[in-house]
Structure formats: C-alpha cells, structure tokens
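Here the complex is missing a single protein chain, while all its other protein chains stay put.
In order of appearance the chains are A and B, and numbering begins at 1 in each one.
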Amino acid sequence: MARLGGCWAFLCRCFFQYETPKILLIRSKKVGALNRLVQALILAYVIGYVCVLKKGYQDTDSVLSSVTTKVKGVALTNSSQLGLRVWDVADYVIPPQEESSFFVMTNLIVTMNQTQTRCPELPSSSTNCSSDKDCSAGFVDVRGNGVQTGKCVNFSDSARTCEVFAWCPVETDSEPPNPAVLANAENFTVLIKNSIQYPKFSFGRRNILPDVNTSYLRNCIFDRKRDPHCPIFRLGDIVSEANEDFQSMAVHGGVMGIHIRWDCDLDMPESWCVPKYTFRRLDNKDPDNNVAPGYNFRFAKYYKVADNVETRTLIKGFGIRFDVMVFGKAGKFSVVPTLLNIGAGLALLGLVNVVCDWVVLTFMKKSNLYKEQKYSYVDDYALVSTSHQFHLFL
Amino acid sequence: MARLGGCWAFLCRCFFQYETPKILLIRSKKVGALNRLVQALILAYVIGYVCVLKKGYQDTDSVLSSVTTKVKGVALTNSSQLGLRVWDVADYVIPPQEESSFFVMTNLIVTMNQTQTRCPELPSSSTNCSSDKDCSAGFVDVRGNGVQTGKCVNFSDSARTCEVFAWCPVETDSEPPNPAVLANAENFTVLIKNSIQYPKFSFGRRNILPDVNTSYLRNCIFDRKRDPHCPIFRLGDIVSEANEDFQSMAVHGGVMGIHIRWDCDLDMPESWCVPKYTFRRLDNKDPDNNVAPGYNFRFAKYYKVADNVETRTLIKGFGIRFDVMVFGKAGKFSVVPTLLNIGAGLALLGLVNVVCDWVVLTFMKKSNLYKEQKYSYVDDYALVSTSHQFHLFL
Partner (left out) sequence: MARLGGCWAFLCRCFFQYETPKILLIRSKKVGALNRLVQALILAYVIGYVCVLKKGYQDTDSVLSSVTTKVKGVALTNSSQLGLRVWDVADYVIPPQEESSFFVMTNLIVTMNQTQTRCPELPSSSTNCSSDKDCSAGFVDVRGNGVQTGKCVNFSDSARTCEVFAWCPVETDSEPPNPAVLANAENFTVLIKNSIQYPKFSFGRRNILPDVNTSYLRNCIFDRKRDPHCPIFRLGDIVSEANEDFQSMAVHGGVMGIHIRWDCDLDMPESWCVPKYTFRRLDNKDPDNNVAPGYNFRFAKYYKVADNVETRTLIKGFGIRFDVMVFGKAGKFSVVPTLLNIGAGLALLGLVNVVCDWVVLTFMKKSNLYKEQKYSYVDDYALVSTSHQFHLFL
C-alpha cells in the first residue's frame, strides 16, 4: 500500500513538472544591440514579407470559370468572285458558339462549286509531270488535294501536272487577299460574360459588377481608363492594346488571348474583387522558325443542285481566334497556413541565437568570460569533473 | 609529431562532443499543470487539425480530365411558320460536338429564305427616317443588320426606315416565343462520360465505376438518392436540382454548370474515390445590371436554289449551354509535407516555453526563486562576476 502510494507520488512528480532551459543573461551594450538587430531583421521579414506582402496567413483557391461571348457587327465586301456581299455574325463566327473562345473570320479564299470529279493537281515538285509514267494511280500525297488517277494532264498552258480525283476544281494555294476582305471586323464588338467561382470558399462573382446599371451596359465600350469595367470590347481595341496592328493581323489571322485575372482577397470587402483584363497575342508572328503562320482553317458549305449532285463551296477562312483565359487566386484567412508560417517564423528566430552565439563567443574581447559562464563540461577523456579541468586550462 | 597528435586530438574532441542545454526542472503542481495544458493544446492542434482534418501529411495534385457527352431525345413542334416538325439531336445540338460542354436549343426565332439584297432596316432611333436625307449611304451600325444604301423606304404602313443592303428580310428583333418551342427538351437525357487522371500519382479513374454493370447503365437515370452513380442525366432534373425552373429558363436560354468533384484520398481504398455531381446556374437571371440576359446565338443554314442563288435560313437559337466542370484534389502520403508540418509543429511546441516562462516568472509567488535558478548573469555594466552581484542584490 505504501509502495503504491510512493509509485503514484513518483508519477505525479513526473507529470507535474516543467522543464525550462537555464539561461545565461549577458548584459552588454554590444551584445544586446547585436541581439536586437538580428531579432528585428527576422521579425521584419516574417511580419513584413510573409504576412503582409505574400499573405502567408491565407488559404488560397484557384478559380472555376464559365464564359459566354456574343459578337456584333456587319461588314460589306465587294470582290469580283462574290460580288457585293454583306457579312453578319452568322457568316463570320465559326463555329457559332464555343465554350470559352470565339473565332472571327477576317479574310478568306473561296473555291466555289466544287464537285467530286477529276482535275489537274496544283503544280509542285511531286505533282509536275511530263507523261503518265510520272504519275502513279492511287497515290495520295498527305499535302495534296486528292488521289492520283495516273494520268498526266494540262494544268495550264505551260504546266502539266498529275490528275487527281478530288473536290474539283482544287483550291489555288495562293496568298490571302491583302488588305483583308473583312477588314472592317476591326469595328465589331464582343460582349464577354464571365462568371467565376472559388469553390473552397463558396464565393461566386460575375464580370458584370453589381453596381453597374443596365442602360450603361447597352452603350459602353471597354476603355482601360474611362470604362475599365465595361464587358463589351471592340475587336480593334483588343488587338491594339496588345501592341499589334489589326489590319496586318487580319490578313493571315492569329490567336489573341483575352486574360481575365481575378485576384481576390476575401478578407477584404467583396466589392474590391474585380476582374482585370489584359490582352496578348499568343501565336508567333515571326516568319523565322515558324510554319503555317497565322491562323486559318478550311470548312465547306454543302449544296445539292439539280439531279441530286452534291457540290460544295470550300472556304479557307483566315481570322482571329480570341481565347478567353480566366485565372486568379483567392485568399482568405485560415488557421493552418498561419500557424505553419508562425511556426517557421519562430524557428527562424532560433537563428538569432546561432548568429549571436557565434559572434559573441568568437569575436568579443570577453568571449572567454562568456564561454566560461555558458558552458559546463563533462569530459569522458579526462574522466575528471569538467569545471576543475576548465579552470586548470585557464 | 607530438604537436600533430595534439592537434588531431583537439579536432577529435571537437567532433565527438554533444551540446545539450542545461535544464531547470521545476517540480510544482501549478507550473506542471500549466505546462501540460499548453503542451496538450498545441499537440491537439498539430495532430487533430493539421494531420486529421487538413491532411497535412499528404502531397496533393489537381485533376486532369476528359469529358464526352451524348444527348438523346426527340421533340415535336407545331408552329404556323414551320408547320409540324420533329427535332432530333442533329437538329438541336449545335455544334454537334464540343470538348466539355454541350448546347441544347430550347427555343428559336427563324427567318427563312434570306438573300443578299435590299430591304428596310428594323425601326429604331438611328434608322427611323422621313426622307433620304436622314440616311447616309455606306453607314454601318454595329447593332444593325446591314449597310445603309441611303434611301428611306416604307417599313410598314406606319413607319419608314432607312434601306439596308443585307440578308433580307431582316430578322424581326422580337421576344422569343413563350412557352419555348422545344419545351419538351426537359425530358431529353445526356450521357456524360468523364475520365480523370492525377498525373503526379499516375492514378486514373472514370465516372462509370468498375462495379456498375452494363445493363444497369442502359436504363438508369441519375437520382441523387437512388442512383447517385448513374452517368445519365435528365436535363429537367439538372435544372431543377439547381432550384431553377426549366420551362422559364428554356425561353431565353441560360448556362448551367455541371460540377463533377473528384476528391480522392489515395491512402484509402481506390473504391472510395467517387465523383460527386452538383448543378448550378452560372448566368445571371436577374434583369438588373444585366445585358442580353439568357443565352442565344445566331447561325444559318445555307441553300442554293434554282439559278445558283444562295439563300439561307437564319436561326436565332436560344438554349441551355451545359458546361461540365471537373475539379478536385487528390492527396497521398508524402514525406516532404509531413516533415514540413512536423517541423512547424515542433516549432510551435517551442511556444510552450514562451508561455510558461512568462506565467511562471511573472505571476507565481515563488517567481524570484525560479528566476534565481533559471538565470545566470554576466553584467558588463558592473564589470563584476554575475553570480556575486546577484547574491548581493538578494
């Protein structure tokens, strides 16, 4: 019984105890100043940089976004091939809707009334021929327009090429018209509606801000200075803000990035969370180390004429694809990253002792005095009580 | 030789030494209890919150996803303009395939047999005219349908507007039919196939789970309670789960988000990693601070009639765009974040001493006794041995 009581008292003693390091307190102007300086530096870093600048006390989330676009505008063209023609949004936006990008055709090469039949291929090193022997029936060139029939026929008065079975006549692979056919696309406008969410914080917002009224929206055009929150953009402005020339870009086409950045500090009022628009050309306009510069693709309109024969109008459409890219980061106070940073900051405060000890025990005149006070020794080599040995050394 | 040996011995001594702080062990119920309490709090935070709740021991990766969709359903409409007509998937899904979204047309305004010619523009403040002087040839209104010819013509018995060169007749800019033409789209179904990957962990999974059999898949319809893993959704259910009314949404169109969340703990059995579906309306249905509410776009079908004249049927299609958004985070045990968190946790344990020392040395009755034991002093000011000075003070 007494034994048990003793055991219990021992456990109590172990539990109700507190270990605190023994401290040597050096009162010295030099050492103290050094100490406070190093402390101040580390505190300044932890508070200033981690907390204020980098917002290390916040948990972050990245954005989920949905974009819809609507282009408006009409252009008139007059070419020998198509005659006088007006182009509206159903004609020049292809496909009519996409998820977060839109394509506006600015230039085109039209090949009308193609049918499935035989015709001479375009002249090139692999299609030029002088007799049927130069052409092999069934051969398909991956860069050609059709399947060779094995005959050599007149392409023009001067050139003979292999005949192909293809959509004929084949498209003449020439440079696109310059200036661009739909040069007027510069004045088209696009309404971009963007709705974002930060799922971790259940926070949603739209690029049409709550304090903007409807009548303003009907007539505004985005302008970085005067109308920075208007969601309607003139295509020409988008391109010129990216320091590009719309008219020269319109000829061969290209890809423009419309970047919408939503950097939101959710510890601040919600109305501070506004989108920031920037524009950038994404494709490479340099002719060097480039292939197929600009942006174009081919599509066709299919018709059936008399006798049920299918014909098509092939269009090589050059134009500008606008990719709307939404990105950003929301931050909100959270306990985990805060304590992670405080923990790391405290650990850095441990550096104070490392630095100061090194200076104090190495460079100070009285370093021996400090050493004597700071250190006790247990020396296995000498197998004598340390402090005696130490005094003997002195 | 003796010297070298001495030097070597000195280096050995430096290397084979161990610095451990001298500790003052205070055995006191009050102090001990305080100590254990603060320790317990910090340990509870580190273990409970960081490790269990926030899974701070895991490395995370975000999802890479691929989505395919397939809509099914047929709707019958009967209008004076189009007559009796049946609509199938090739008619109402435009474009026929997209990467991770699909559009279902629910309502439409059709303008048939448009050709490139001249006709009166719709009446508006900028197109109303009383004589040719009010119209300027070549003027293009960005919100208009064509290019003004400079003539003022009768739009109706009562109104005169400027004539335009355009696809004529121009679309009458009226409200869409209500109820929606394809109101039956509510019963259409969509099969969503989603395949995800966490590239960092080489982990892939599909939303058709391995334990689901094929015959079930042919007939099931998603239901949050009874069939939560069926990948076939009724469009009406998607909209009503988001607390919206399909029939009123169908009139002007809108954008729905289908969110698929893959939160996977890869330390757990793979079969616990299942997708969670939620639905949300993404566009703004409020008429305030809004412009062009709903979702619609224009597209055309082009025909060639006799004499090679191109005509088109312009369709302003209203409908619901469903954006499939896949997100989520996978976590798996990893050494770096674990040790980062342990390190930060240990540093936080350093807080125990800060708190306890402050309490013990400030508020305890016996604080002077503790101070005396904890601190030694080297005082440059007095230039006397500290311990003597200290004893003198006492």
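The rule is short, and it goes like this: a contact is a pair of C-beta atoms (placed from the backbone, for glycine too) under 8 Å apart; a residue touches a chain by one contact, two chains touch by 3 or more.
All values derive from a computational prediction rather than experimental measurement.
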Checklist outcome for this item: Across A:Tyr57, A:Trp87, A:Trp167 or A:Phe246, the one contacting the chain not displayed is A:Trp167
Item to check | Contact residue for the chain not shown (choose from B:Asp157, B:Glu175 or B:Asp211) | outcome: B:Asp211
Checklist entry - Where does chain A touch the missing chain, residue by residue? => result 13, 21-29, 31-36, 45, 49-50, 54, 56, 94-95, 98-101, 103, 116, 138, 140-147, 165-167, 255, 257, 259, 261, 280, 282-284, 287-292, 295, 297-300, 302-304, 308, 312, 314, 321, 323, 325, 327, 340-341, 343-348, 350-351, 353, 356-357, 360, 373-381, 386
Item to check | Contact set of chain B toward the excluded chain (per top definition) | outcome: 13, 15-29, 31, 64, 66, 68, 70, 72-76, 84-86, 88-91, 93, 95-99, 184, 187-189, 191, 193, 195, 199, 206, 208-214, 217-218, 231, 301, 303, 305, 311, 335-336, 339-340, 342-344, 346-347, 350, 366, 369-370, 373, 376, 381
